[in-house]
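The full complex has more chains than appear here; those shown keep their coordinates.
Labels run A and B following the written order; every chain starts at residue 1.
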Amino acid sequence: MTARYLQTPIMHRVVEHNGIVYLGGVTADDESLDMEGQTRQVLSKIDGYLEQAGTGNTRLLTATIFLTDLTLKPAMDLVWKEWVGGCDLPTRATVGVADLGGKALVEIVITAAISSLPKS
Amino acid sequence: MTARYLQTPIMHRVVEHNGIVYLGGVTADDESLDMEGQTRQVLSKIDGYLEQAGTGNTRLLTATIFLTDLTLKPAMDLVWKEWVGGCDLPTRATVGVADLGGKALVEIVITAAISSLPKS
């Protein structure tokens, strides 16, 4: 079964299939913020999207983080570490890219599990 | 079970595992085309790859779209919206990158579901 949430003209913000939740790329609403501020907004939006699908940031599987300026990675990491806490961290890839649109400094793509399956 | 289709020297164009279809990155065959034309070619090739695995663009889960010039995003979006239609949209991340090889303007990576599983 596939469930889709929060439709925009070009995507669903959240798609769930067979126990995995896929989120679209998330950027900050206020692009005048610095890296720390933008990252906080992005992760707060991700919290909302995960909740929409009945999961949360303790069930993360993967994160792909695009930054327009890798020298700002430490500011992003600071907020990231706070958010993920000390356990159940996902895998992560962080890539410096040319352009995320407007003044976006960071875009994050997340996948998460809905719930634990019976142990095999 | 894993099924693999359309082998090239470096990849399979299509891999299916446990009900999920993964496509490799798709660029246009004719890179002299503009963004609209390249996007049409890319999505047409994706239709063929999805069909190869027994699915189609009403079962999309995720799309990752790389563009070499984000100012051309509206032209890509125009063709994208036509292609996905009004429902069952996947999640999407769109990222401006430095180079997709040759004169490629757009590269799209898709995942899709094979079929609906019994509702839980």
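Quick note on the criterion: a residue touches a chain if its C-beta (ideal position, glycine included) is under 8 Å from a C-beta of that chain, and two chains touch if they have at least 3 such contacts.
Computed from a prediction, not measured in an experiment: that's the story for all the values here.
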Given 2 visible subunits, total identical subunits the whole complex contains: 3
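Keep this in mind: only the chains that are shown with their structure count from here on.
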Rounded Å distance, chain A centre to chain B centre (Cα mean): 21
Of chain B, residues touching chain A in the complex: 18-20, 59, 61-64, 70, 73, 77, 80-81, 84, 87-98, 111, 113, 116-120
In the complex, chain A residues that touch chain B: 1-2, 4, 7-15, 17-18, 22-25, 64, 66, 97-101, 107, 109
